[in-house]
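Can you read through this structure? Questions will come right after.
Left out: one protein chain. Kept in place: all the others.
In order of appearance the chains are A and B, and numbering begins at 1 in each one.
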Amino acid sequence: MESLEQIRDRLLARFPGASITLVTNPGPAAEHSLLLSAEHARKIAMFLRDDAALQLDYCSNATGIDWPDKEVVETKKVAVPDPAGGPDKVVEEKTTRLEPGYLESVYHLYSMALRHGPVVIRMRTVNRSNRVTLPSLTPVWRSCDFQEREIYDLYGIVFDGHPDLRRLLMWDEFKDHPMRKDYVEPDDFEWEPTPHGAVLDRAKTHYPAPEVKP
Amino acid sequence: MIGTGSAPSPFGQLSGPTVRKVKDPFHGDLLEVSMGPQHPSTHGVFRMDVTLDGEVIVKLKPVFGYLHRNHEKIAENTSYLGSMPYTDRLDYLSSMSTNWAYALAVEKLAGLTVPDRAQYLRIILAELTRLVNHVCLVGFLFNDLGTSFTPLLYAFREREKIIDLFEALSGSRMMCNYQRFGGCRVDPTPEWLAAASRLVDNFPSFLDEYESMLTGNEIMLARTQGVGRLDPKHAINAGITGPVLRASGVNYDLRKVDGYGFYPRFDFRIPLGDHGDTYDRYMMRILEMRESVKILQQAFRELPAGPIMDPKAKLRGFRPKPGEAYGRLESPKGELGFYLLSDGSPNPYRYRVRPPSLINLTLLEEMCLGHTVADAVVILGSIDIVLGEVDR
Partner (left out) sequence: MSTADNTRAPDPFPAAGNISDDEREELRRHGILMTSLEELYNWGRSNSIWPIQFGLACCAIEMIAAATARFDIARFGAEIFRPSPRQADLMIVSGTVTKKMAPQVVRLWNQMPEPKYCIAMGACAISGGPFKQGYNVLKGIDRFLPVDIYIPGCPPRPEALLNGLMQLQKKIRGEHLTGPDAARHTRADVPGEFPVPTFGEHDLEPTRNPEVWTPPAPITRSGKG
């Protein structure tokens, strides 16, 4: 199989307006991925499936990832002139910046005909609100049907063009998206004999902390 | 087809048995039946919302989530090793394979190697698991066909023999928790290996006995041949894997394709079906068991001595470098994958199971359309689902 850079270049030549970025994977697995812009994603997916050299006819895995907002602290060294006339003082200035979070969907593609893979493609939403949309790839690979419903259920990404987008695992009346990192579980813990960590914090709200023997 | 809300197939409409399109006045109304979640032949808490025209299915909607145990959320809050016992409970009929799939993904994520002896042990245990799974599946399938319990009694007789071995090795009958990142947990004794080898040598005679009762059975042929056809083009597009895919004639077995573990060293064949019907799916299981016996016999012959753990592997304080990995293997049900994303902390940032049981159900509606309710039960039985894995 051609390398991911070659695939990216071919895609850029074929779809001039699309933004396709190579996301490198620093781990030992070195499975790099292509970040697709949402508006061209389905056309690109069709191309990946039908291209004679790639024939990625099998979408094995589709999943979501939640990246919450995070605070980035940037330190900048600023030279402040000394009012006494000496040499400039170097002062570190810290600025905190809120990097907006996003939701991501990841697809692992293989070719059953040519027996190669994986090609990993990913798409990102603009923010983490409740009505964020990404194009559905179910019309391209039917195997995304249940998996995209699961992502919708657990992460809250609304897939545009999905034929039957309902919750897959939780009940229909359920309002939350439990796999998001900021999801708060309903508090129905009971007392545990040796609570620790988050369980202990929750137990404290129900019962006084157990007295530990000296 | 009457208002099926299913995904339009990219290849156009499926060519299944014809379903009455127009509601003619001499027929009664359509009947909606909810099969499950408590139903004797849905293999657990699976539910199918079926719309019937008389006895013929015109619409079928699977409903999931009755066993959604939040495995992924719990795994993201525990250490990497802490999730290993939970993988046992995913596919509770074949915990050894599930363990291996998870270990494989973590080894890929952290770049660990596995010693030779452990690789052989993994293959031995995975193939024994395949025997357990397939033999139980055949028993359950015949339960669904109406031969209540008798084939299952034979199946469980063999299963008990194999899980006795698992218990002797790992301490638990079903939840083995045996694989570790970079190796295996305990080394089997020579007596264990001798007993396992004896069992494997006797297994073909059991299969002959089993097949002599089941395979040529007239009712079985009438109820399974031509029922629930699945054509290869749609099967590939719907991500169907494992014996269900190979029954449709697609030669795709990860043991050959990916060649994970030491499978390239083994001499075995991949059985393929012609028709993709329920009968072929049944035969796939029988033939795969015979091939598994061959793999096992070769593994017992060639099992090398040596360590069973990678000395570099750490059990405590295991923190893989940031990165992501998708590890997959051929579990008895199909392609079982684990997608792991590490941010350098002791817990996985994202932990995802790619369940073959769930995705093999994608085309259940298309396979069942035009058949009767009794056939839907058989088709579901031949797909081989375990609800722990479907809902996780």
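Please note the rule applied: contacts are C-beta pairs under 8 Å (C-beta built on N, C-alpha and C of every residue); 3 or more make two chains touch, one makes a residue touch a chain.
Just so you know, these numbers come straight off a predicted model, no measurement behind them.
**Student:** Of the residues B:118, B:152, B:220 or B:308, I need the one that contacts the missing chain.
**Tutor:** Reading the full complex, the residue touching the unseen chain is B:152.
**Student:** Touching the hidden chain in the complete assembly: which of B:32, B:160 or B:302 does that?
**Tutor:** B:160
**Student:** Pick out which of B:30, B:81 or B:174 touches the chain that's been left out of the picture.
**Tutor:** Touches the omitted chain: B:174.
**Student:** If the hidden chain were put back, which residues of chain B would touch it?
**Tutor:** Listed in rising order, the touching residues are 37-40, 44-45, 65-71, 73-74, 77, 85-86, 89, 92-93, 152-153, 156-157, 159-160, 173-175, 387-388, 391.
**Student:** For chain A, enumerate the residues touching the unshown chain of the complex.
**Tutor:** These residues touch the chain not displayed: 169-176, 178, 183, 185-186, 188-191, 193, 199, 206-208, 210-214.
In this text, only the chains that are shown with their structure count from here on.
**Student:** Between chain A and chain B, what's the gap in Å when you average each chain's C-alpha atoms?
**Tutor:** Spacing between the chain centres: roughly 28 Å.
**Student:** Under the definition above, what is the set of chain A residues touching chain B in their complex?
**Tutor:** So the residues of chain A touching chain B come out as 25-31, 57-61, 63, 65, 106, 108, 112, 115, 118, 120, 138-147, 154, 162-164, 167-171, 178-179, 198.
**Student:** What residues on chain B touch chain A, complex-wise?
**Tutor:** Going through chain B, the ones touching chain A are 5-10, 64-65, 68, 70, 72-73, 77, 108-111, 234, 236-240, 250, 252, 257, 320-326, 328, 335, 337, 339, 341-342, 349-350, 352, 354, 358-359, 361-363, 391.
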